[in-house]
Structures are given as C-alpha cells and as structure tokens.
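Of the protein chains in this complex, one is absent; all others appear in place.
Take a look at chain A:
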C-alpha cells in the first residue's frame, strides 16, 4: 500500500501549486510550475505503482464510510487516466513555458489555471461519488474556459463565452440528474447506486438529463458547435490540453455511469443511438476538418470526429457477449489514450508550424517540408495514429473495435471505422500536400525553440509506441473494471 498516501496528493499538490503560482510574480510562475512538475509526476507514478502492487482500492476521505463521506476510487481506469494526464500535461507545460514568452503578461495567468485544471481532472478520474464528480467538472470546466479566454481578443472572448454557456448548461443538466437520483435512492456513491438503482421513471429521467448534459460537455455531434472556436482559437498549449484531456473528462463520467446504471434502466435503442451520433461525429467532423483553411481549426474539427469513435463503445458493450464487450472496452481505452497523445502532438506541432511560417493559413505552409522537417514529422506521426495506420495506438484501438463489431454481429460499425479512417487521411494529407509543394528556395521560416519541437515529438512518438506495446497499458486499464476480462 505504498501509494495510498499519494492519492490525496494528486489533487492537493496541483491545488497548492495553483495558489503558489497565483501569489508569485509573473516571472516566477513558469519557474515554480516547472519545479512542481516532477513532484506531481512522482505522485502519479506512486498511485500507479500502488495499483500495480496491491490492486484496486478505495480511499476514504476524512475516514468516513461511503454514503456519509466521500470515497475515492483507485482502479485501473482511474490510475491510467491519472498517468495519461500527467504525461500529456507535463509535456504541454514544458511547451507552454517557451510558447508563452511571446504573449502579454496576462498570459502568465496560464499557470494558476493550468494547475487548477490538473486538480479538477485528477478529481474527476478518482471520484466515486456523483456529486463530487459535479464539483470536479466545475473545477475543470471553469479553468478550461479561463484558459480559452487568456488570449483576450474579441474572438477568443466570444469563443470562451460560448464555451462557458455550453459547459454550464451541461453541468446543470447533470446536476439535475444527480439531485433526482439522490432524492430517489438517498445515496451519491456509485457503488451504492449500482446496488439500489432500479428501472423506474425517476432513474430514466435522471439518466437522460445526465447523458444529455455530458454529451454537450463532450461536444458529441450535433452538440459540438462550441468546440472548434474554443479549441482552435485558444493559445496552442491550451488547445492541446483541452482537446487531449478536457473533453475526455465528461466522456469518462458518462462511461462510468453507463456501466453502473445504463444497460439496466435505459431503453434498448439508447446505446445504438449513442453509436449513431458517434458515427455522425466521425463523418461530419472529418468532412468539416477537410474543408478548413486554418490549420488549428482543422485539428479542432478532427477532435469532433475522433470523439465519435469513443461512442461506439456504447452499442458494442450493451447487450453483447462477454468477449465482444471486453474487446470494445480495450478498443475504447486504446482510442482514448492514443487520441490524447496524438491530438496533443498534433496541436503542438501545428503550433510549431504556425510559428515557423508566421501564419495560421494552411495555404502558407508551401515548401515548409524542406526547412522544418522535424515539426512536420511530429505532425505526420500524430496523423498516422489518427488515421489508424499500423503500428500506432489508433490502429490498435480501431482493430479491437472492429473485432468487437464483428463478434457482436454489428457490421455497420465497420463502415464507420473504415470511412472515418479515409476521411482522417484526407485532412492530414491536405496539410502534407501543401507542405511538400515546391515553394520559396530561401528559408524564411522562424525556427521554434527546441523544447517545443521535442515536446511535440515525444507525444507523437508515444502515440505510435503505445500501439506496439498495447497489451501492457490495456492490462492495467482493465484492473478492477466493472465488465469483462477483470
């Protein structure tokens, strides 16, 4: 049990660093943050080690038992998310340190917001209590909105406002559902609800509100309109954090609650409907990404598309056999982690390319392959995972989903996986076609700082490597899972 003391550190440390960076002068904020990164990485590693050595466990905050107090849940999924967050956030922080030098002093508020965001995300991964999840959602959501607004241009403020309204509507719908469940069952603990929740109108209305609220927060098609301006218009490290991690927060809650309540109380078509919306997201997001003229907008629409794949989880685990459900679980986990790594890499390398040519237009990338091959290579590697080409994490994830779809006889999802991959290839190659075209013979591009290229490269390479060693992360993510494989 070496890691149990590390569990509260996962949110206490980032909160403390958030306060410290708020109190420090702007010049000290990045320094303090870089000093804090190893501490939080160590705490995340300790939590993971604890899971590996002593298995899933429960942490009782304040030493009160569950319906009275709040439990934290350390299982494979939550520890995996904690580690994924640590890796992506640490690399984004290293990138942000160099990137923010060119931005006005108000951008130094990035650091307190960054730490609060991390605390909120870790709070969500560990939560076992549906009201506590709401508070975690608020911490994460408000920090994310603040980060979008940091640029302080009229467009950024408008995007942040739109994001805020969508996020608030989503969390209020979620909270209404929580209130109904609490009124009906007298407990907020997920384990408790799993025991007592029954199929009745209250549970159904509550779950419908919760699902709708979380879909809006996850930006699932057709509720995605707030995402592209917010993710595409933010400062580049913010875009990466938002697309890679923040949208996963609400999806994660949906997944957990579905496993607790979903199949028993929802009508049979709900899971299929979620899958159909996911398919719509894959097609519409991919098509819109291909049509964009601004590089970061293209990447943002790619997020809309990639979110769609995660929702194939619901039809593939509901009412299918144990083996199909296990494959769907593994595939979704792989897609989730691989997308986090690849999307962060894609945004960071897009930021490097934009910095190099001094323009966010895709058309201005002409000839850049000759001068900035490293930035372009990271973009390409990340693209390989998004397209689902072997041996990337994206490929492994899609392969597992494909097997699950065949096993459960739902062949129609194969079309989504196949056409979605083609669409991703279309928008990734749109960027490549431009950059390989012969352009000016003289290098007028500005070299981005080495840290920024390296951060993007590490993330992109991880998205590939995780596909090669998929059995290890999948083994850990399955520990203590509520379904199949155990």
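One rule holds in what follows: contacts are C-beta pairs under 8 Å (C-beta built on N, C-alpha and C of every residue); 3 or more make two chains touch, one makes a residue touch a chain; residues count from 1.
The rule is short, and it goes like this: contacts and distances are computed from a predicted model.
Asks: Look at the options "Protein HflC", "Na+/H+ antiporter MnhB subunit-related protein", "(2Fe-2S)-binding protein" or "ABC transporter permease" and return the one that UniProt uses as the protein name of the missing chain.
Replies: For the chain missing from the view, the UniProt record says "Na+/H+ antiporter MnhB subunit-related protein".
Asks: Tell me which of A:104, A:222, A:363 or A:390 is the one touching the absent chain.
Replies: Counting the whole complex, the residue in contact with the absent chain is A:104.
Asks: Looking beyond the chains shown, say which of A:59, A:163, A:221 or A:476 touches the absent one.
Replies: A:59
Asks: Which candidate, A:90, A:143 or A:260, sits in contact with the chain we can't see?
Replies: In the full complex, the listed residue that touches the missing chain is A:143.
Asks: Of A:132, A:266 or A:462, which one is in contact with the hidden chain?
Replies: Of the listed residues, the one touching the omitted chain is A:132.
Asks: Pick out the residues on chain A that sit against the missing chain.
Replies: On the side of chain A, residues 5, 7-8, 11-12, 15-16, 18-19, 22-23, 59-64, 67-70, 104-106, 109, 112-113, 116, 119-120, 123, 131-132, 135-136, 138-139, 142-143, 145-146, 149-150, 152-154, 157, 176, 180, 183-187, 192, 196, 198, 200-202, 204-206, 208 touch the unshown chain.
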